[in-house]
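Omission of a single protein chain aside, the complex is shown with its protein chains in their original locations.
As written, the chain order gives the labels A, B and C, with residue 1 at the start of each chain.
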Amino acid sequence: MHKAQDPHFAERVRASFARQQAMLLIGATMPVVEAGYTEIHLPFRPEITQQHGYIHGGVVGMIADSSAGYAASTLTASEASVLTVEYKLNLLAPADGQLLIAEGSVVRYGRTLIVTRAEVFALKHGKKNPCALMQQTIMTVHGKKEMPGP
Amino acid sequence: MHKAQDPHFAERVRASFARQQAMLLIGATMPVVEAGYTEIHLPFRPEITQQHGYIHGGVVGMIADSSAGYAASTLTASEASVLTVEYKLNLLAPADGQLLIAEGSVVRYGRTLIVTRAEVFALKHGKKNPCALMQQTIMTVHGKKEMPGP
Amino acid sequence: MHKAQDPHFAERVRASFARQQAMLLIGATMPVVEAGYTEIHLPFRPEITQQHGYIHGGVVGMIADSSAGYAASTLTASEASVLTVEYKLNLLAPADGQLLIAEGSVVRYGRTLIVTRAEVFALKHGKKNPCALMQQTIMTVHGKKEMPGP
Partner (left out) sequence: MHKAQDPHFAERVRASFARQQAMLLIGATMPVVEAGYTEIHLPFRPEITQQHGYIHGGVVGMIADSSAGYAASTLTASEASVLTVEYKLNLLAPADGQLLIAEGSVVRYGRTLIVTRAEVFALKHGKKNPCALMQQTIMTVHGKKEMPGP
């Protein structure tokens, strides 16, 4: 549905994700990168839980935010960066499962602003249960340099 | 302004925070707990950064969410738990500084739903710069047991 | 996909909508009522415009809010009422057209809280252009009496 203007968007997005040390810290990976769509996967680990033993809602927000932000990034020019302006997240159910999958996608691509959404699912015993829904606004910034990677 | 119904709210909230392994993972502490108000502090560490070298926006969201959720928790009955229904976060500036301070407070306390807000500041060279603003809805749940702590 | 527990949900929802004088004032109708889904239609009139001559963003918000709130209402018990807890609306494009169509639907139905969404389209020269996207939280209240209708 969306068409990328940068033919090398997937490599660019993967390289940027690899420089996010916070994603490494929580154990998240980004196995799917398509034009206007990414997925972040996060296996359960005790280190990322809240007081009830489920994955922390803030961690759910982190992967929702990033999956949709990178979905936006797949559609920008190669020299542009994206910034999260704001997002709104509904937690639908506890993040209870062996793996969280955040599916970020672009709803509307504009020159300056990009509206995106993300759904987060908890995979438990082979069933994908919805656990969060996010609506987000992203701004494209031209010419911002990234920090050197690890 | 707010009056706690549980005289031991501060101990209860600190004990719950201590069971959030995700907060330990990112290095957050909760040095301030008052009726209707908490603060979460988070020192800069490379492990929690994004690709530009600032603290990750998702991590900013984590401490905003938790500071306001715990602010709600200070006002509930001792046997109740709180759940984040949803929140909306505007990122105002990069989280650039030596320390992040999330100030969570209760806007309106209701029997079932509690509306809260959080402001996050980045402390840099002795100056407190606003970096995020959040508005949140919390639900009170009665009788939910917490997992045993670490 | 959703199943209504009240067999007379459509009559009940239409009767409630008919008591919303604010909808009458702006000229909105609700031609579609299904289990978990409603549509509100709003023809262009100069009286509902903003300073650029498009339909006012606040009016777009009104029909988005109501279409999704009534979508929630289709799934409740007959004696229950629904209240909007909160909503978040992105305006995607000016509301420029002969007719606005707000499509409200239920994302997740819970006992106390119902998460919904709405998309608003502007119909112009036979084309349906997206103009707003909303994510909303609804609370079910049991036994609240409605005011007598007009």
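Keep in mind that, in the parts below, a residue touches a chain if its C-beta (ideal position, glycine included) is under 8 Å from a C-beta of that chain, and two chains touch if they have at least 3 such contacts.
The structure presented is a predicted model; accordingly, all values stated were derived computationally and were not measured.
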Identified contact with the non-displayed chain, of B:Ala4, B:Met23 or B:Leu92: B:Leu92
Among C:Ala4, C:Met30 or C:Val85, the residue in touch with the chain that has been omitted: C:Val85
Residue touching the undisplayed chain, where the options are B:Gln20, B:Gln50, B:Ser66 or B:Gln135: B:Gln135
Chain not shown, touching residues in chain A: 85-86, 88, 112-113, 137, 139
Chain C, residues in touch with the chain not shown (by the definition above): 16-17, 19-26, 46-53, 55-59, 61-63, 65-66, 81, 83-91, 144, 146-147, 149
Contact footprint on chain B, counting only the chain that is left out: 88, 90, 92-93, 107-108, 115, 117, 130, 133, 135, 137
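As a working rule, only the chains that are shown with their structure count from here on.
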Same or different contact residues where chain C meets its copy chain B, judged by the half mark: same
Centre-of-Cα separation between chain B and chain A, whole angstrom: 22
Inter-chain centre distance, chain A versus chain C - centres from mean C-alpha coordinates, in Å: 30
Intercentroid distance (Cα basis), chain C paired with chain B, Å: 33
Junction residues of chain B - those touching two or more other chains: 85-86, 88
